[in-house]
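One protein chain omitted, others in place.
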Amino acid sequence: MIPTAFDYQKASTVDEAIAALTDGDVKILAGGHSLLPALKLRLNQPSKLVNIAGIEELKGIKEEDGEIVIGAATTYHDIVKNDIIKSKLSFFSDSASRIGDVQVRNHGTIGGSLAHADPSADWTALVLAADAAIEVKGKNGKRRIKATEFFTGLFSTALEEGEIITAVRIPSPAEGTKTAYQKFPQPASRFAMVGCAVLRKPDGVTNIAFTGVSDNAFRDAAAEQAVAGKPLDDATIEAAANAAAEGVSILSDHYAAADYRKHLAKVYLKKVLHAVA
Amino acid sequence: MQTTFTGKPVNRVDGPVKVTGRAQYAAEFSTGQTLHGVIISSTVARGRITGIDESAAMQVKGVVTIFSHKNIPTLAWLNFSYWDLAAPPGKHFRYFQTDEIYFSQQPVAIVIAETFEIARHAAALVHITYETLPAETDVYASLHKARKPKGSRIGIKKPKSRGNFSKAFAASAVTVKAEYRHGAEHHNPMETMASTVIYQDGGKLVIYDKTQGVFNSQQYIRGIFNLKFKNIKVVSPYVGGAFGVALRPQYQLFAAVLAALQLKRSVKISLTRQQMFSLGHRPAIVQQLALGASADGLLQAISHTAIQETSRFEDYVQAVVNWSGMLYNCAHVQMDYKLVPLDINSPADMRAPGAASGVFALECAMDELAYQLSIDPLQLRLINYAEKDGVSGKAYSSKALKACYLQGADKFGWQQRNPLPRSVKKGNKLVGMGMATGIWDALSIPVRAKAVLNAQGKLTVTSATADIGTGTYTIMSQIAAETLGLPLDDVTFQLGDTDFPLAFVQGGSYTAASVGAAVQKVCLEIKQDVFKLAKRIKNSPFKQCSLNDVVFSDGYIQLAGNRSTSLSLASVMQQSKTDRLKNTATALPNALQQMRYALNTHSAVFVEVEVDEDFGTIKVTRVVSAVAAGRILNPKTARSQVMGGVVWGISMALQEESVTDHHYGRYINHSFAEYHIPVNADISNIEIIFVEEQDDIVNPLGVKGVGEIGVVGVAAAVVNAIYHATGKRIRQLPVTLDKLL
Partner (left out) sequence: MSQHTIGNSNYNSQQLYDADETIPVGFTVNGTHHTLQLTAATTLLDALREYMHLTGTKKGCDHGQCGACTVLLNGKRVNACLILAVTKDGADITTIEGIATADMLHPLQAAFIEHDAFQCGYCTPGQICSALGMLQEGRANTAEEIRELMSGNLCRCGAYTNIVDAILQYKNGGGRD
């Protein structure tokens, strides 16, 4: 229910933060909105917290080398307000404006949410659909992890010990790319009971990702196949919905049994495909 | 009646302290070095503690001690010592005195430390082992174990059947038989339970407790710890919501007092939100309804059986089925109420206890009957309207339910309703309208109040009642100002202190009537006293007058025929060299008069819903609640009370349920992220109509109380509207998405 005792360090550079990650018990703190609840529930009992919220190089949004780069410590609020995101990745700003409540959006960070890898978080589906890479840094320098390889299970990621997320890198979408994200919010917390993100390129290649449906967010290859390159008419959309969320182990809880979640996944896929049609 | 304050929409007098954060709640009083306690809860639902290892926790600097059954002193022996004013019959629980576990999250240890952070850190280091036994927590799986309640509880009547149900039901032209269910619900006021115990020299305790009755906390502590009343002062000026959960003294009070007495230090303990799910709750209930009617809709037979969960140690009883014997005119009514003891904590009164559950089932069954008969649901209620209480055979002291039906229907636009289910669509959403009836008691209890008029003509009235958000401060100030003809600003009403005159717990919607009667009575005494003084002063213009010849207005005594002949109360006090006038009065309900009548509030609730069948989402788009509750002392605060009740009803219908994992016997959704209560976006258009009743019988003020009536019937009206929208009859609450698909 409560944070146990721990040390605290405020890092002013990324390297300082990495140096502080001496063992697996040390946790990174940015906005704290994923970590603090976990601490209070004793899901995490770190020996030390390293605060990276003040590291300037981890904040902000820019475009460079054909990529949109979102610093890991950028808050949801800043993403909602950003002009690059609004014009090129509108599903990021739309969905960020619907995460939790305003109090959460003002303080939660994208890197924190991705590292936490909650099975119902919104960001996971978004970065998957956007073909993003998660840029991480450790003692041996930087590396990129494709979003499709980043989420490995319930609350688990491909981050290795001693690494921190520094940025999310998204290929700048070509002119004419359409995006949409829709979710069925869990009525109390507004986490996604089912969330579906879609990014459709001008050539008809379509990325489809789900969150809330399974242990971790995933790209739905069968659904993508069903619409790739085809005009998004009712029959194609119906076929994609039929193919969606098959062959994955579906979460079940008292809010939504597995078959209801699956039903919602198909309904929401139709919704987002109609939105980008 | 011409009034200055009563009946007027006066703003809450405690508004300024509440909007500025200055109102202090139970955990917000500290003096000097207050210790902090954190309570450790059992992780199993049934079994025995086999070991508690405190060694790691005790090594943390700043930990003072850890209490558990292993080391607490011998306390009171008799069961009666653990009784409280709101206790159901049974063997009342003795916290921290046994190694046996009776329910999940049972408090098992208390960590006391110099700061909150140390206490919660150390609590995580206490290692407790259990021998786990299989727990029964599923009322639905244990229905065959239902039995009659043992013992009785003040204010809860046993259901009384009449006529011959079986015969009348068999002979009925049209019948409905159905089973309705709802799960457990927890009160979850925004403020969690908290007690701050200030230990004073000589062992006197000043206890800031979250409670609906300071005397209940005081007598509970006194009995268990064998203290003197004069050494326990309980104070509770502001209560951050309660809804019944603070009727009984809760275990944080016990724990904080235990620690304070043992350590001779001041101690503060708050429960966590998760621990709020370890307290009493609205119990899960299964109800079977059978209605029989003639082809023209006259009820011939009603049967209502309820099977409800309770704990292993107390028989928590509430009036669930009784309402089915009252609400409609019917000669043959059979009612039965049974309990199933489970490995859970005792249930507790929660806003409109019994009625919220029982009337839900009855009013859904009435709706089903209406469709069977092809009679409009409202018309069916009017056909069977009861002029008398069918259980007692008594006439109502007043009953404006018919006017509620008609005015509510009119405001809502019920007449425009297409009677066919699934007949109305708005975009891709189905629209439905449903209605139901509500009923609650109009009780009064004895209360004492004291009034002091000072030399400046300002009045202070005190009574040990509570204001859990109900508006007690405000309406008592209004009654006092009205009775003595004072400006509202010259009146101060104080409550929530065992130094004040006796008032029992705030609950059951009887506070306005009961405390109001005492305040009015003591102010009438002061009126006489001050008038006597006025007559006696030199050159008094009132020497030849009686009280009937004068008017008390705006701080003055005025000659009725010539209002310019006047004396201010302040000048009466000063000229008669009176420092202060004080009086105390006890208001007793007029039992003889009340015994001859049935005393109840009523309501008619109309609800519109929109259902999106793709997603199974339901939105309540409109509610009209017409309430007959005698005289309304303050339409502004009374409206808020009823509106809160309506929000609760919507929540009961669509959102709230404490879900148990029966394998572990514990509630799994014990947080606000999982236990769904309405947020702002869930609530839109609610209209409240008060149909005033002139009632000289119910009590001198003609007031019936509005705390519970707002919730009764709302869940049924929502479910009935969902049926009208979709043609699907859901008989289990809450009506969640998957049940509709």
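Letters A and B mark the chains as written, and numbering starts fresh at 1 in each.
Here is the rule we use: contacts are C-beta pairs under 8 Å (C-beta built on N, C-alpha and C of every residue); 3 or more make two chains touch, one makes a residue touch a chain.
Please read these numbers as outputs of a predicted model, since none were measured by experiment.
Participant: Among B:190, B:295, B:560 or B:741, single out the residue that touches the unshown chain.
Facilitator: Residue touching the absent chain, from the options given: B:190.
Participant: From the list B:173, B:488 or B:677, pick the residue that touches the absent chain.
Facilitator: Candidates B:173, B:488 or B:677; residue touching the omitted chain: B:677.
Participant: Using the document's definition of touch, tell me which of B:11, B:50, B:79 or B:329 contacts the absent chain.
Facilitator: B:11
Participant: Which residue, B:3, B:30 or B:226, contacts the hidden chain when the whole complex is considered?
Facilitator: B:30
Participant: Which subunit A residues touch the hidden chain?
Facilitator: 1-8, 10, 29, 32-33, 36-37, 40, 49, 51, 53, 77, 100-104, 106-107, 188-189
Participant: Please output the residues of subunit B touching the missing chain, sorted low to high.
Facilitator: 11-12, 14-25, 27-28, 30, 32-33, 60-62, 114-118, 121, 188-192, 238-243, 270, 272-273, 468-471, 636-637, 639-641, 643-648, 671-673, 677-686
The rule is short, and it goes like this: only the chains that are shown with their structure count from here on.
Participant: Just give me the whole-number Å value for how far the CA centre of subunit A lies from that of subunit B.
Facilitator: Those two chain centres are 44 Å apart.
Participant: Would you pull the subunit B residues touching subunit A in the complex into a rising list?
Facilitator: 38, 60, 117, 120-121, 123-124, 272, 274, 614-616, 655, 659, 668-669, 672-677, 736-738, 741
Participant: Along subunit A, where are the residues that touch subunit B in the complex?
Facilitator: Checking each residue of subunit A against subunit B gives 1-5, 42, 45, 184, 186-189, 191, 254-257, 260, 263-264, 267.
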